[in-house]
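The complex appears here without one of its protein chains, the remainder shown in place.
In order of appearance the chains are A and B, and numbering begins at 1 in each one.
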Amino acid sequence: MVGLSAGEKHFIYGGIAQDLRTDGRQRLHYRPISVEIGVIPQANGSSRVRLGATDVIVSIKAELGRPSSLHPDKGKVAIFIDCSPTAAPMFEGRGGEELSSELSLALQRCLLGGRSGAGAGIDLSSLVIVEGKVCWDLYIDGLVVSSDGNLLDALAAAIKVALCNTGIPKTTVNLGASPNDQPDVDVSDEEFLQFDTSGVPVIVTLTKVGRHYIVDATSEEESQMSSAVSISVNRHGQICGLTKRGGAGLDPSVILDMISVAKHVGEQLMSSLDSEIAAAEASAEDQ
Amino acid sequence: MATNPSTYSPSQSSERKQLQQQRRRLFQETDWTRFDGRGFQQCRPAFLKTGAASAASGSAFAAFGATKVIVSVFGPRESKKAMLYSSTGRLNCNVSYTAFSTSIRGQSSDHKEYSSMLHKALEGAIILETFPKTTVDVFALVVESGGGDLPVIITCASLALADAGIMMYDLVSSVSVSCFGRNIVIDPTSEEEACQDGNLMITCMPARNEVTQVTLTGEWSTAKINEAMELCLDACSKLAEIMRSCLKEAASAPS
């Protein structure tokens, strides 16, 4: 919990009203984002994203599994987020579970699309190896190492980067003699397929403090919020998910306004993320 | 739906799959009729009643088509000893399903988050400052799940809170819409929810024109969000009228 004095609160409110926040940013500016890839060698893909003092690690592991009977033509993706106590003492023991499940749920809603699978950021049908029999189960594990607000945006960005870095092993399938046999799947150690990550959205969280809303709030600013709306935007400017936090009500027109702002900010975030990914890949190749 | 066979046998999974694929194809076409014969922008008939559980300080029963929910509200009562002093009241929400709420016993899967969603939808409407140091418990029980559970739970919970005499800024009403291709369908049933492309749920306080909670899944264009939101807000304000008349009726009835 952030303890702020009346003066500090006033300073935050005043700064936001004048479009000059305590760290010198404008209302719609992100903190500098830094990206590292391949931080967890034993994972299929991994990334570390730092957004100011917020620091998250995401690892992606692919395991062979069975598709569910309802969707035989789709692989499965599971997202788990953990809040490490290193980020804040309140996450000690079971303290972080509530936030962890809230973040996991919000990310699932934003990345996995509707019930029928339409609008999913990750193309689940590309994970199928043999329809109805074998598919890849993708486990996305996020860890919050250090927290200074705006965890959801940082995690979504880290997942996007990690997916870019993910290589799914190439497989060769020997179908059994009878159609009921479980087919043999040979997993290659050397050849990897890249993931199509163009559809993966980014999440932009707009936090309402006083009468204005800001992006990328620090934990001090978040402690003063009345409500926050997280909007996930993909490359085509479509909205892929939306969640609201905080109790205070919002006027419907404000929400629509926020959506159009989020689309604009999301484009910028996506392009800056793209250049960061390219830079990280180049530096990874150099080593 | 087609006439039911006189003998009942549980449908095989392959049969169910086929049925589902058939339905999905159906939903992609531009003009299909809904299984229950409603129009796209027609809600299920809503039945609301306060005072469903006598032990609670306030309770309500809601039946929207096949979805039936009972909510009881206890409190404001003393917070647990372990909790620290707080100058505002606390709200505690819990949503549970009966074992027979779904067609396959005990298979009501994704409702773990409903408790926190219910909390988020209601906390903005309740004037928590009016009952410091105490807790209001809201227990929702879904008797039968027939689609659009969460909006019904939220609507029913706000009615139960009003019945319990908890101070609120306004009644909270909630409506969801499903999206199929280009069509937007209000108040979906569970069959429709199972193959929807996207879903938008809005919880609002109609008299104050404030949205307390909104969730969206699937891929939407801004124009479609506009359209869906307008539809939801309109439905919410009409639902609030029904809630209001239900409360008035209960108050005027001789006790």
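Things worth noting here:
The criterion applied here is as follows: contacts are C-beta pairs under 8 Å (C-beta built on N, C-alpha and C of every residue); 3 or more make two chains touch, one makes a residue touch a chain.
The criterion applied here is as follows: contacts and distances are computed from a predicted model.
Chosen from "uridine/cytidine kinase", "Exosome complex component", "Glycosylphosphatidylinositol anchor attachment 1 protein" or "Trafficking protein particle complex subunit 6B", the protein name that UniProt gives for the omitted chain reads "Exosome complex component".
Touch, as defined at the top, links the missing chain to these shown chains in the whole complex: A.
When the full complex is taken into account, the listed residue touching the unshown chain is A:61, out of A:61, A:212 or A:263. Within the set A:49, A:88, A:129 or A:203, the residue that contacts the chain not displayed is A:88. Touching the chain that is not shown, out of A:20, A:53 or A:284: A:53 (per the contact rule at the top). In the complete assembly, the contact with the undisplayed chain comes from A:146, out of A:126, A:146 or A:268. Contact between chain A and the unshown chain involves residues 39-43, 46, 52-53, 55, 57, 59, 61, 63, 80, 82, 84-89, 92-94, 97, 139, 141, 143, 145-148, 219.
Note that in this section only the chains that are shown with their structure count from here on.
Between the CA-based centres of chain A and chain B the separation comes to 28 Å, rounded to the whole angstrom.
Listing the residues of chain B that touch chain A in their complex gives 13, 17, 20, 24, 112-113, 116, 120, 123-125, 179, 193-199, 204-205, 208-222, 225-226, 229, 233. Every residue of chain A that touches chain B in the complex is listed here, in rising order: 69-70, 72, 98, 101-102, 105, 109, 113-116, 118-119, 227, 229, 234, 237-252, 255-256, 259-260, 263.
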